[in-house]
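What you see is the complex with one protein chain gone and the rest in place.
For chain A:
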Amino acid sequence: MSRTPQRAARATTAMAALGIAAVTLTACGPAVGSTGADAAAETDWSAVEPAESISFWTNHPGGSQAIEQELVDSFTEETGIEVEIVTAGANYEEVSQRFQTAQTSGDVGDLVVMSDATWFTNHVNGSLLPVDDVFAAAGGDSSTYNTTLFDDYLYEDAHYAVPYARSTTIYYYNADHYAEAGIAEAPTTWEEVAENSQALIDAGVTETAFSFPPAEDYPAWMMNNIVWGYGGGWSDEWDASAVTSDETVAAVQFAQDAVQDGWANVSSGSPADDFAAGATSQFIGSTGSLGGVTETAGFEVGVAMLPGGPVEQELVVPTGGAGIAISSASTPEEQLAAAMLADHLTSAEHTVTFSSQTGYVPVRSDADASALYAENPNFRVAVEQLETRTRTQDYLRVFLPGGDLALATALQRILTTDADVAESLASLQTELEGLYENDLRPQLEG
């Protein structure tokens, strides 16, 4: 109820900061997101000088505190712009909440870490500046970003962040178990996953061949892979009916059968931990876990590209992680300086340095990642997969507040019980539609 006036107030703050009249129009005007875009379009960036000091709000994703400081120091050295690094939370949600809270007090970071699941809410609230123009004005070339990663922040013809600490999912297998069971190659389709897993069980090398993540460990993210492989999805833009399509039902049914047939289970904690301990032989997890898993595991860790399905073989890899966005409440001078910093942090050279310290993938297509392979040869698979197989995630999982949680809860129920898949997904569709109608659509339509 109080949402509309509040949102209008935020929008007006942004507008006022950009020195634009006709403030009252925003209250009943078009979608708030596009007012932000209009406002930006009217800033003549060529007349703006970058600010002398800005703040960078981050949660140091992947333990990147030291490397962030290093990159920021080199930025200050090059440009003379002072940057205050603010630890704005321990995870992405905390940063996002703090960013939203700060909108009222006006004490907002200029460059802010936004995860794939938090940027859209902030965009809907009008808190993010479209980056395309300001990035070009700052001398950045956004065309060299990996297209999928950059387009994860695309909505209605404008990008609202640039990729920063990005990961994808990847297929992990216990190479020692594979050798013991006489399996020569990692699977390339889900059918082969089932065959390999059965062979592992039959050879007696493991009791659990594959682990699905529990509800707290984002199963909808990992299982994007299997539903895409079957030609389904969690949604088609805002249309939730994809979740009950025959393809999605078949994919989820396959996963449920895997558990019921006994070659897979749902991990009680984290599949990565189970895998590193040797309790399960295969799982699908973030590239960000590669370092930790390799270090912890007492066996040879094998990685492979994600398996395809009967319909789609190639484009089956969901991306994840976070980008950096520019606050719409900052002054144009600060925004320009923030864009310069964003470009610096994610330059072809620096994104590789960042990757080497964190395990995230390089975000520029012209980055030379060969140094990373020397450190961990498995990383090559992650980078090659990124270049050829990734695809932007389904809206209702990443953009809809509560969408991922609804998916995760439903998936956990399906995988751990003998619930009827089609029925469960039908009620999931109703839930997703309800969330969209109640929480998001009124805001999108202003």
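Annotations
Convention: contacts are C-beta pairs under 8 Å (C-beta built on N, C-alpha and C of every residue); 3 or more make two chains touch, one makes a residue touch a chain; residues count from 1.
Convention: contacts and distances are computed from a predicted model.
Comparing "Glycerol-3-phosphate ABC transporter permease", "Cytochrome c-type biogenesis protein CcmE", "Phosphoserine phosphatase" or "Sarcosine oxidase subunit delta" against the UniProt entry of the hidden chain yields the protein name "Glycerol-3-phosphate ABC transporter permease".
Only one of A:Y92, A:Y155, A:W228 or A:F354 touches the chain withheld from this view, namely A:Y92. Of the listed positions A:H60, A:H123, A:H159 or A:R389, the one in contact with the omitted chain in the full complex is A:H60. Among A:V293, A:L306, A:V381 or A:L415, the one in contact with the hidden chain is A:V293.
Interface with the hidden chain, as seen from chain A, comprises residues 59-63, 65-66, 86-88, 90-92, 98, 105, 107, 167, 270, 272-273, 276-279, 285-286, 288-289, 291-293, 295-298, 321, 358-360.
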